[in-house]
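Just below is one structure, and these are the notes that go with it.
One protein chain is absent from this view; the other protein chains keep their places.
On to subunit A.
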């Protein structure tokens, strides 16, 4: 589904990613883990076009999307729930979700039943239904995270990129986020998950890549990495 080959990217003259290669097979959940500053967010930004990569290929299906502006990447079926959630604060919850379906409502992607997907999101996140008319900026952090995920799903993406969905949330809410991810996995949504809570990410993922200083240090089936002594001591706090 998504294949990244020798991706180099950075900010200005500073190269952050020194040639990453990995792939996300259709219907699977792949996670990128690693410490702060390893380049996880930069990877997602380069894939979705928020950041122009310096070199390398990013294949979405058969097409190379490297260097395309983000709106064109979105139109090809990639949804990115970015770091910091980035919901539209002055718009209502419902309008945020509706804008998630922008590519469908404007005829760029197949329209399908947008109204049914509203119901699906409200079913997935009942709190959003209660607050559908409320300004999104007034939501709590956990609710904003639900909205960011729901908004990304409204495009009916081929692949969903999730950047630190647990960031800044109370432990109980983090559980909720991972429950949602599990549920999406059961529905065979293809996902690329970036997380600092490595243990939880490895629990839900099929496959994992460990990033260190802009390079892939380890990779493998999530279960085997979870039990790998080197990974455990460096990234799972020895637990």
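Worth a mention:
Just so we're on the same page, contacts are C-beta pairs under 8 Å (C-beta built on N, C-alpha and C of every residue); 3 or more make two chains touch, one makes a residue touch a chain; residues count from 1.
What we mean here is this: contacts and distances are computed from a predicted model.
Choosing from "Branched-chain amino acid ABC transporter permease", "Multisubunit potassium/proton antiporter, PhaC subunit", "Tryptophan synthase alpha chain" or "Ferredoxin, 2Fe-2S", the protein name stored in UniProt for the chain missing from the display reads "Branched-chain amino acid ABC transporter permease". Note that of A:46, A:60 or A:103, the residue touching the chain absent from this view is A:103.
Residue A:139 is the one among A:139, A:159 or A:202 that touches the chain missing from this view.
In the complete complex, the hidden chain is touched by one of A:2, A:79, A:93 or A:146, namely A:79. The omitted chain makes contact with subunit A at the following residues, 48-50, 69-71, 74-75, 79-80, 82, 84, 86-91, 95, 98-100, 102-103, 105-106, 108-109, 135, 137-141, 144, 151-152, 155, 168.
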